[in-house]
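The complex appears here without one of its protein chains, the remainder shown in place.
Then we have subunit A:
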Amino acid sequence: MQRLLQLPASAVNMVKTAQGQEEAKSPVLTPDGSQATWYSAVRPDELRHLRAGGEVEDAGASAEEGANTGGQAQPLRHDDLKEMLDSNKDSLKLEAMKRIVAMMARGKNASDLFPAVVKNVACKNIEVKKLVYVYLVRYAEEQQDLALLSISTFQRGLKDPNQLIRASALRVLSSIRVTIIIPIMMLAIKDAASDMSPYVRKTAAHAIPKLYSLDPEQKEPLIEVIEKLLADKTTLVAGSVVMAFEGVCPERIDLIHKNYRKLCNLLIDVEEWGQVVIINMLTRYARTQFLNPNANEVLLEEGEEKEFYGSDEEEGKEEKVEKKKPYVMDPDHRLLLRNTKPLLQSRNAAVVMAVAQLYFHLAPKAEVGVTAKALVRLLRSHSEVQFVVLQNVATMSIKRKGMFETYLKSFYIRSTDPTQIKVLKLEVLTNLATETSISIILREFQTYIKSMDKDFVAATIQAIGRCATNIGEVRDTCLNGLVQLLSNRDELVVAESVVVIKKLLQMQPEQHSDIIKHMAKLIENIQVPMARASILWLIGEYCEHVPKIAPDVLRKMAKSFTSEEDIVKLQILNLAAKLYLTNSKQTKLLTQYVLNLAKYDQNYDIRDRARFIRQLIVPTDKGGALSKYAKKLFLALKPAPILESPFKDRDHFQLGSLSHLLNVKAGGYQELPDWPETAPDPSVRNVEVMDKRKEKKKVEKPFYSDSEDESRLTESADSDSNTGSGSESSSATEESDSGSKSEDSGGESESEQQEKPNRKNGLELLKLFWHSRVLFVCILPCSAQTISPTFSSLKTYELLHRLTGEGLAVGYCFGRQPFVRDPHMVTVQIQFTNHMDTEARNLRVREPRLQSGMRIKEFPEIEVLPPGETVTTVMGIDFCDSTQAANFQLCTHTRKFCVSIQPPVGELMAPVFMLENEFKKEQGQLMGMNEIKETLVLGEACQSDYAIVQRVTAAANVGQVPCGSDQEFAGKTMTSNSLVLVTVITKRDRTAQLTVNCEKMVIGTMLVKDILHALSQ
């Protein structure tokens, strides 16, 4: 704060020195008039405020309340800020904004400055602008009308050519909670969702929940936007759009189907926060779409686990019939498990937890264990992280005891742990205790009992009690240990022990009458009500075992009855009643006495109980019908309590969620659905690869020309490689993860193909991208004309006119894919159409007459071509890098025709992948004679970069150099592999410079001519 005020403080000094003199004499102030006016405008009393401001802040929050009201009471101060905001010096504006932000941070109300601040929304200074945004977002809700003034600025920003400005405009626009602009926001979001830049699309995804919270009416159109963004293939968008999906329409699970595999494959490259959201969502998704991998076990362990899995009645009946058939995991289910596993290595605890819960809820029992190591690792993190993780481990350890057994020692408690952590660790240790480990656990517990933290000691005693009930073998040991604790000096410890012993004794009271006697003696000393009550209950319950002591205890208690706590009084009444029934001779009078005391007690519960007992046990003339059953009522055998973990059955909440932590359903919690009985149709997740390629091509083309968008380029390459590997891996999934350990230690062979593309260096990426593009080119020819106008050069040339051919028409075009059997050959597609009424037979090539060096690979003979039919075939010709025609005879069963194929020069080459620096290097080697330069005037239709790329690639089979600064294309000739480099530099006035570098000067010259022609059309 003080630093913030340094400017005014220095100003103060300047003004101080200047006060006596003429301001013009100050060297600092002379150059700028406006600054001087401000300084002179600061009156001494305002300066006092400035300085006072600093002191107030230092005084801390105690003074804040006063300052808060003082803020309004000091219009002077705000006037001063307003004046600064109105000045035309950025530094003053900035200073004012900084002070306003500081006010906001301290929770002071700065809303009356709104008009002054909002004026600066279009300020050129970035920091001022940012701070104005911060202010706007905070106060726009309160000043809706004035906030509208700023909207036009953002709308302008949305059209800015810079993607970051578009994004930040959308971000602020959507953060302003002003209902009147909802339609504008909606439009902006829709536009941004189809923006070229993934960053802007990400911002659009963020804006969706904002708009939804402002106006839930907009749900439907927003879902459309979400659907569109879900189809996005960039890692940047994925996390944000799933977040929006969870916020707006988590029930629309159908939107996920088509994107499921893509999300699984992108997951590893999404930023960490997005990963958490996606994993949680996919957990829910998988629960609705796949079968329970542990279904067979459920059947086996039905007795134990039925409460959880079998909670729905309808499940029970169908189960038995169905589960007979062996379970086969859906490949998509496996894909999810496999792709999330590496994330256990994330540095982000939330990601690790998300994966752990996914495995817990979705993985086969044998595989859940892989998450244990990572969870134990989180225990070394901050105590808050430990707290949450331990809560989840506690729940997991009940269901899957085995997975943490090897990490038992990691849960040992240190004296420096906070109490809440200690208690949770105890919980886990107790859950993990088995016959084998109990002895070391109990030894550990013994040291804990000596701790100074009494709450923790009490929790330990309870834990011992639970171990004793769960594991029969150690019950006596535990009991003995607890009895020893009865002589502890700390009353809390003793009391807690009594309560636990009471529970334990209930299981086998016969053998322990001496313990009961011992405890009866304790009642003299123990003051803790719960413990007293427990002892009294024990004596009453087992009064037959201690027939001598019991009446004496009752006598003592009768004496102190009036001063006891309520729960103790109730137990005294119980004891009296039980003794009366078993030993009425000795205790009749005592019981009467106690009942009388209770009759006049202040607590109505006790009065009621006394009345009830009296009626029940004391025979009256009316002859209570129940009194003969009194013995049965009071001395019935009570079932021993089951000491259960408070974490039992908490796993019906999704682990890692807030609801699980609190054990209460939190607002907005999405229930984890039960596994379906039969798997829904898995084909809904199929994505047709061919369609995707087509779409992709269409989307991708425009951005070749867009130099702004480097990242998009690489990212689309990612997604492409991912879809490739995804479809492959999903088909061959089963073999993978079964042995989790082996994967950790040894390298997995298939892992290679899933190499995180994002982390590869740029070169590899671009190569990858290149391959994907070559792929499209390969696929193209079959339906080239229909798919895309881009490769308009695939025009068909005529080989044989139908008239000349007597009804047989033959056309050809250059396919541009590499000829399979010989890399030096140009692929020529030949299309025969039979216009005759009879069929043509034996179509073949004969007697090729070729220039020296030229070679031809004929198409396989076509035996029959029925009338009216068309057939396409492929032949390869090595033109020897010349445009000389290849002549040959085309024969049918009746006729021969002499035909010739003459290639345009552009078809004599194949595209080459090259980076810009390589391109420049190669170009440098092909200077002088090998370089041809031409200036041209661009045609009407090819003003844009995009059009130029289209024209050039149509005229010649070359590939664009990715991310080049100019339009650069590279190719190599088919036969001699000489490089052909084409550069188009566009100038302002519709002119452009075309440069072709090629070793083969003839080709170069001809190519220049062709491209010139193409571009100037």
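Following the convention adopted for this analysis, contacts are C-beta pairs under 8 Å (C-beta built on N, C-alpha and C of every residue); 3 or more make two chains touch, one makes a residue touch a chain; residues count from 1.
Quick note on the criterion: contacts and distances are computed from a predicted model.
The protein name that UniProt records for the chain not on display, among "AP-3 complex subunit mu-2", "Transcription initiation factor IIA subunit 2", "NIP7 protein" or "Phospholipid-transporting ATPase", is "AP-3 complex subunit mu-2". Looking at A:S152, A:Q345 or A:Q902, the residue that reaches the missing chain in the full complex is A:Q345. Contact with the chain that does not appear here is found for just one residue of A:S415, A:S439 or A:S560, A:S415.
Of A:A295, A:V385, A:M507 or A:V871, it is A:V385 that touches the chain left out of the display.
In the complete complex, the hidden chain is touched by one of A:I180, A:V328, A:I642 or A:A666, namely A:A666. Interface residues of subunit A with the unshown chain, by the touch rule above, are 1-4, 6-7, 10, 57, 60-62, 64, 89-92, 94-95, 98, 101-102, 104-107, 125-128, 130-131, 133-134, 138, 141, 162-165, 171, 174-175, 177, 197-199, 203, 206-207, 209-210, 213, 236, 240, 243, 268, 271-273, 276, 280, 342, 345-350, 352-354, 373-374, 376-377, 380, 382-385, 387-389, 409-410, 412, 414-416, 418-420, 444, 447, 450-452, 488-490, 656-659, 661-662, 664, 666-670, 710-711, 714-715, 743, 747-748, 751-752, 754-756, 758-759, 761-762, 765.
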